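Note that one protein chain of the assembly has been removed; the remaining protein chains are unaltered in position.
Naming follows writing order (A and B), and every chain is counted from residue 1.
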Amino acid sequence: MNEGLSVLAIIVGIAHSGIRLATPYLYAAIGETFSQRSGVLNLGVEGIMLMGAYSGFFVVFKTGNLFLGVLAAALTGILMGLAMAFISVTLQAEQGISGIGLFMFGLGASSLLFKTTLGTVEGVKGFPELHLCLPSGYCLSDFPVLGEIFLGHSLMVYGAFALVPVSWWILNKTTWGLKIRAVGQNPQAADTLGVSVAAVRYITISIGGMLAGIAGASLSISLLNIFQENMTNGQGFIAVALVYFGSWTPFGVLAGAMLFSLINALQLWVQVLGLNIPSDVAVMLPYLLTIIVLAFPFRRALQPAALTKPFERGEN
Amino acid sequence: MTKSKKLLPSGLPRIESIEMRGIVKRFPGVLANDHVDFSVYAGEIHALLGENGAGKSTLMKILYGLYQPEEGQVFLNGRPIEIKSPTDSIAHGIGMIHQHFMLVDNLTVTENVALGLKSSREPRLDLGRVRARILELIDKYGLQLDPDATISDLAVGEQQRVEIIKALYRGAALLVLDEPTAVLTPQEVADLFVIFRQMAKDGHALIFISHKLHEIIDLTDRVTVLRDGRVIGTRQTAEVTKGDLATMMVGRDVLFERVRPTAERGETRLTLKNVTAFDSKRGHRVLKNVSFQIHGGEIVGVAGVSGNGQRQLAEVIAGLWPVSEGKVTIEGQDVTNLPPANMIEAGLSYIPEERMHDGAVKEFSVAENLILQDHIRPPYSKGIFLDFKYIADHARRMIKDFSIKTPGQDTLIKNLSGGNIQKLILARELARRPRVLIAAQPTRGVDIGATEYIHNQLLLQRAEGLATLLISEDLDEVRALSDRIIVMFGGEVMGIVNNDDTTVEELGLMMAGEKRLAVSAAGQALHKKPVAP
Partner (left out) sequence: MKKITWLLLVLLALALVAAQCGGPAATEAPAQATEAPAQPQEAPTEAAPAPAPAEESGPFRVAIVMPSPTTDMAWGESIYDSLLRLQEETGGEANFEIAYSEGMFNVTDAAAAIRDYADSGYDLVIAHGTQYGTSLFEIAPDYPDTSFAWGTATDTGADQGLNNVFAYEARAEQGGFVNGVLAAHLTQSGVLGVVGPVEAGDAKLYIDGFVAGAKYANADITVNVSYTGSFGDTALAAEAANTHIQAGADILTGSAQQVVGAIGVAKEKGVLWMGTQADQSPLAPDIVAATQFYDWVPALRDMMEKHQSGTMGGVVYSLTLDNGGLQMLYSDNLDQNAVAAAKDTEAAIAAGSIDPFTAEAGAGAAMADEAAATLNYDFDPVRVAIIMPSSITDMAWSQSLYDSLKQIQDVVGADKLEIAYSEGMFNVTDAAAAIRDYAENGYNLVIAHGAQYGTSLFEIAPDYPDTSFAWGTTTDTGAEQGVTNVFAYEPRAEQGGYVSGVLAANLTKSGIIGVVGPVNAGDAKLHIDGFLAGVKAANPEAQVNVSFTGSFGDTALAAEAANTHIQAGADVLTGSAQQVVGAIGVAKDKGIPWMGIQSDQSPLAPDIVVATVLYDWRATLINMIKMNQSGEKGGKVLQLTLANGGQTMIYADSLPAEAVAAAKAAEAGIISGDIMVEIQ
């Protein structure tokens, strides 16, 4: 047992870790929220994240320019999103299968590119943590509790959290958001009012792809600063689950991502503190919680009615 | 072109005339519109009449920009116009009220109206402004509606009004009404007609699509009849009768009246006692405490607006939907929650609502579809082998007996018309000599000729002592065939009445959930003199 650590310090530690861990989930799940709200289930998030992680890392590795890295990851994500859109919207293919195809492509292609261009795990200098230090040498991130929890993260972390209200605003307060919600719920209705279902879906899937790419980059050039094959390790799929968890709303996704990440951080502390709980149980906690929440049947009523359904004009 | 343009109550200009000339539209294997001419003028309600597949919907989708014609031209106030998409038609002042409402049910009325419109402060929504304008329209047209209500909380009639508001908001001067009464109670239909007449008076042009002849006679000024993609004729409504229209529509004389001779009411065949069922996905009750009995030699109709538990009622009896409480018995045998095969064994036949989905196999031949359930029994099989000769003979017999129009018993049924498929299913189900028949929407989408035939078959079976539960959203059909009528609303039985002792108004109130009659445990009607067994 640790005697030296106060409960407060542990809580601060959990919160700080939770915020960091939530970052890639937030980017990916918010992106997926856009896509699903317009009626397209993109299971390729994991693959896009891997490609984003790779391309962001590679560009930073070669140029040292972090913003170019993020840009590369975003562009890669958009390209893969467009591929998904082409398959699922234009060709009206089964979304689940095309998503899995995209995932496998991303997994294979990122590994192949990694092997041919880098070959071995390397490190880069990624986004620095922002400590906001005064000339006196006092850093705001050392300010008890609040500063310790919320400051001292990198720009990518803040970006993820800033995305939540922005996405909420877009979805609920703009004409675009209304179109997205309508297309996901009743594309025929939107179509009869002159809304292009295909255009809306292309754009949302691209946004989803872009954010998934950035999610990957948040791992490779902000949180970990390395690239490793298959480094996302299923996070993209958890992000998809978080969208369901969050009832297709940005703040719901935020709640889900934070809950999941905080419990993950908590279980790390449980182990570090040597509490008498088997590690397997601790590790299981976040997933257990996810399953419990997802099992509530009422959630299905909140699901966009046209999710996974291709749109064809004239079919009712 | 007059200089002093007359304005509509919405403050927008009228459409003096829309003319569609020589419209041709082909789909693979079908000529959906064959040089169709059609016109409508300001202040006029023009009915478009035709059987399913006659080309009404295609013509209107062309007008609305959802399809492009191969030939022909649309003229607005005498000038040719191009309509490439709904955006174009909306811009020209054409609005469409679809048969299946085009509403996003988790959005509010205001949001549904605002969808697809430019906001005054892009990219932000300006719902306040939209709401104010909706209130203005509600006021001007006398439509009762709460602009802040969520669509899923609204009654069907209210949803219809949202559709009208949507069209008016977009400046619709011409409204296309695609079977707008299909899902309404008689009262709601009456209210709606008041609105339509007022709109016409105000200078709107209305196109009214329906196959309910009495509504057309009731409401419209002119009527155009389509058959097989061609215009059969355009008449002043005042100058034609229902019979004239039916003859134009079908191409031969049609009998409307159904003769329902008094029949001997037999022993109890089917009993439901306090049956309750749940939709596990949505987590709510779809049937609440439903009780009734059906006897031999009796047709019991189930009336109700679509989605009030009729489908689940049929499936519960057929063994396709689990009963959570209560009991279903067929001739005294408890069949609650038994699998469909046991139901069939117990003497049940079922004509399902979705005939192509649940009732037949598209890729099978007529002969194969005729033995779907019974193929494992003699006389269709010998041991593990099918007796093809018998099956073919059986099919030929059925085709003849039920006048199924098919090139032969080996034709795949996906090539038959809806009416003939329905006749085939009926033939199959009746050939088994059932004790109880559940007929769910037996004539929906079926042409008038086949409807006539099916109705007569049902009446014939009644005379032979069959107990039939007829579920239909067409109140006219229920009225024409039933001895007694069960009215359902929200999964509950609102009342069971003798057909001869009730009125359309009474049924309408019960269908709307506004009137409830006491029902005895045995499911007999109490308010009127009970029928002696």
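FYI, a residue touches a chain if its C-beta (ideal position, glycine included) is under 8 Å from a C-beta of that chain, and two chains touch if they have at least 3 such contacts.
Everything quoted here is computed from the prediction, not taken from an experiment.
With the full complex in mind, choose from A:Leu75, A:Leu130, A:Leu155 or A:Ile226 the residue touching the hidden chain.
The missing chain is touched by A:Ile226.
Which listed residue (A:Ala9, A:Cys133, A:Ala199 or A:Ile291) would be found touching the missing chain in the intact complex?
Considering the complete complex, A:Ala9 is the one touching the chain left out.
Looking at A:Leu8, A:Cys133, A:Leu146 or A:Leu273, which residue reaches the missing chain?
Answer from the full complex: A:Leu273 touches the omitted chain.
Which chain A residues would touch the chain omitted from the figure, given the whole complex?
Counting over the whole complex, chain A touches the hidden chain at residues 2, 4-5, 9, 13, 16-17, 20-21, 24, 87, 91-94, 97-98, 101-102, 104-105, 107-115, 119-123, 219, 223-226, 228-231, 233-235, 264-265, 268-269, 271-274, 279-280, 282-284.
In this section, only the chains that are shown with their structure count from here on.
How about chain A: which of its residues touch chain B in the complex?
On the chain A side, the touching residues are 173-179, 181-182, 185-186, 188-195, 297-298, 300-301, 305, 313-314, 316.
Give the list of chain B residues in touch with chain A in this complex.
61, 64, 66-67, 85-87, 90, 96, 98, 100-107, 111-112, 114-119, 122-125, 166, 170, 280-283
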